[in-house]
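Missing here: one protein chain of the complex. Every other protein chain is in place.
As written, the chains take the letters A, B and C, and residue 1 is the first residue of each chain.
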């Protein structure tokens, strides 16, 4: 039985359960992707376990016309946007039914139909491309805002400076979303900048910014909603920094031996999924049985995705020579 | 009669006349270089007419152990540091007796003996190299600070961001000197950034900064002296922004047809040479006759330099293949 | 018709394509200042001065190209492309492929290079071979006024990223534009002079060097064909092969360093594919493996000389079995 292939943009309603649900899907997807990688030696995967609230909170605030640029840690953004776990996993495994026909693998997945465009695994790549995408929006009279996800590491690349400055001067409709997860591969953010908040770098360009608890999905959604409103109203870019933490390693496998165990433990206590589950249990929106049922349902979906992905054939060798020129 | 070839670093004393004197030398040098370019089709020269107070003020504040990195508009920095007008002009004309044997031409003149190192005409190049030079100073226990001259245009390049951030994190002894001359080749600075002051971009990196009237040589010298003291005391980089104006065109010849004539006129009134001359006349430090004599003396020096430069032969064609590898 | 310079031909191409297609926009450091007529005709929205930052200029072009615009960017001098390599190579050249064909990148990046202005190696570096070596990019480097115009138009209409190099030494040369413009496609070489004994293969400024060499050779009774590649990628292999199969001798001439240059590719390709008909080795005349000096006489000596080309042909014609 193959999982259905979803190509429609997910529209989030007011139901907070949907936020939780999506975060759980992402978590289980990424853990499965990591497992598959270990078992079958699939191409190197970067997960964003611990950062689900940022992905879901921001994407939930977007409209269907808005566009997304993402990077090497894209699964959360794609799944929140409605990507099919089956096709995403197929792509991660380099299979024909993946979003990019298997050519991307897990590192540069775009899904144009979902408005997830031009994913680059060059750190900073998304910052350089976002201005162009936003210029198209602006000049071609499209209303959608461009949400550009990037890390605290990308903020150290020169393109961050060039992109923010140009976006400010040209008043481009970009929501810069910095997922400050305290890590830049194997380097702690603290070693790379004197400030703790990347948002502090936005103001001198004339870009408004805000910092939000990136592990609180409802807070992120609210902050992103406000930021988007500000962009649409003022016709100026905005930088939203989500303060979060990369709970797994840089890529799979990574024993995280270099991570301060106390810091890691303290952030584990702030796991965005547990946080939201506790909140919804607390508010009586769901009970433990409901949660368990949800877990089972999502696990089944991920199982089906894995079956689909593994069953999907590799692309034909002739594909080596296609899609080079238009 | 050839002008003497000066290879010693100029040491500025307390005498304000020396500042004026040096500014006049630079002005006459650059005007002659522009003239020679027109007449003899010498390689494209960028002058910094109108910015002499910045060059002289900063260089006068440097010690002999300090190093300088500069760019395409380097004549002022070099001459203030004690470069021989003869050898500099020879270089601009691509002659054998130039500081770089004629291979540089006017655009990338280094003079290692004067501590003017690694001049790059790639805008932003000096920002990328300065961190390394400063790292050598720091690691090899040298006390000299690295003065890095760059324009408002260079501040738009990503390397500005990368350089300042790294210098802040590694506490590198760099005096960043932004010569904000309102122009970036044929683009007005106003078109390229929302802020009027590049110094505003320094603070978020944790870099102290100051803005100074770049057309007042004594003010610049005082500000640079303070900045250098701060660097030596705190072991942290500093950004000094000199607000000035490019009175001639981007390069020679340039009719400046694109320049707002009112803006240009208003800055002509603030010519750093006239300003300093008026001040010294006013203070009775020099009289008009003294000034006239000074002019004549410097003009003779520049004449001699021109004779020297034009008499200097072109490098032998075999030089095409030297100095490639060490 | 009044002769126009290469720079004017470029302006004409830009103006005509911008008039033809509202999606065509022009961006770069000073384009709106220097190309006032374009600014006046098409407005500040479509003719955009940018901050001084080649990376984001290129990145903006790449992002815009993928989403509906057809940007032309003026990156001034070829060495400045070093700041835009990620956007050109890793994004424009690869993201169509890596996305399984979801995006196309119709954009043109213009840059000047070559000897002539004495500006030195940080303004003059013939790096076209880098982009020929790189997947997903096209590379154009014309030699005639007419080609500058028609090939720039073709580059703008192409749905792929195109690097368009302007040889500085040609910038102010004048030429006639044909009354009836020929529709040239990218990837078509042209024979500049017909010959039978040897083929001189070149592009940009050194096409002229080859033409002068051919004239010298003609006096010696050697008839040299001069082939102007015009587009370096895709390479008009058929034209190169057809000529060399006929003449049996080839010299490739360009100002870029020989080492891994376009001449190396053509020499290797010709040797592989025309071995049986070759009367001698394919020879190369190219710039030295050195940065370009600013000093004028050195800079001139950097460029392949007529005499070098002539003596290469002599080497091929005088010894039946050369080397």
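Everything that follows uses one rule, which is that a residue touches a chain if its C-beta (ideal position, glycine included) is under 8 Å from a C-beta of that chain, and two chains touch if they have at least 3 such contacts.
Since the model is a prediction, treat every value here as computed from it, not as a measurement.
Colleague: Looking beyond the chains shown, say which of A:10, A:32, A:81 or A:108 touches the absent one.
Modeller: Checking each option in A:10, A:32, A:81 or A:108, the one touching the absent chain turns out to be A:108.
Colleague: So one chain is hidden, and I want to know which residue out of A:17, A:210, A:264 or A:324 touches that hidden chain in the complete assembly.
Modeller: A:324
Colleague: Please pick, from B:14, B:139, B:269 or B:289, the residue that touches the omitted chain in the full complex.
Modeller: Residue touching the chain left out of view: B:139.
Colleague: Could you pull out which residues of chain A are in touch with the chain that's been left out?
Modeller: With respect to the unshown chain, the touching residues of chain A are 42-44, 94-95, 102-108, 120-125, 153-154, 156-158, 184-187, 191-193, 258, 314-315, 317, 319-321, 324.
Colleague: If the missing chain were put back, which residues of chain B would it touch?
Modeller: Missing-chain contacts on chain B: residues 67, 98-104, 108, 110, 112, 117-120, 122, 124-125, 127-137, 139-140, 158-159, 162-163, 165-166, 169-170, 322-326.
Colleague: Considering the whole complex, not just the chains shown, which residues of chain C touch the missing one?
Modeller: Chain C touches the missing chain through residues 79, 82-83, 85-86, 89-90, 93-94, 97-98, 120-122, 125, 127, 129-130, 132-136, 233, 256-265, 267-269, 271-276, 280-284, 289-291, 293-294, 321-323.
Here is the rule we use: only the chains that are shown with their structure count from here on.
Colleague: Between chain B and chain C, what is the separation of their C-alpha centroids in Å?
Modeller: Those two chain centres are 36 Å apart.
Colleague: Averaging only over C-alpha atoms, locate the centres of chain A and chain B and give their separation in whole Å.
Modeller: Once rounded, the distance between the two centres reads 47 Å.
Colleague: What residues in chain C touch two or more of the other chains?
Modeller: 50-51, 53, 55-56
Colleague: Which residues of chain B are in contact with two or more other chains?
Modeller: Counting only residues that touch two or more other chains, chain B contributes 156-158, 191-193.
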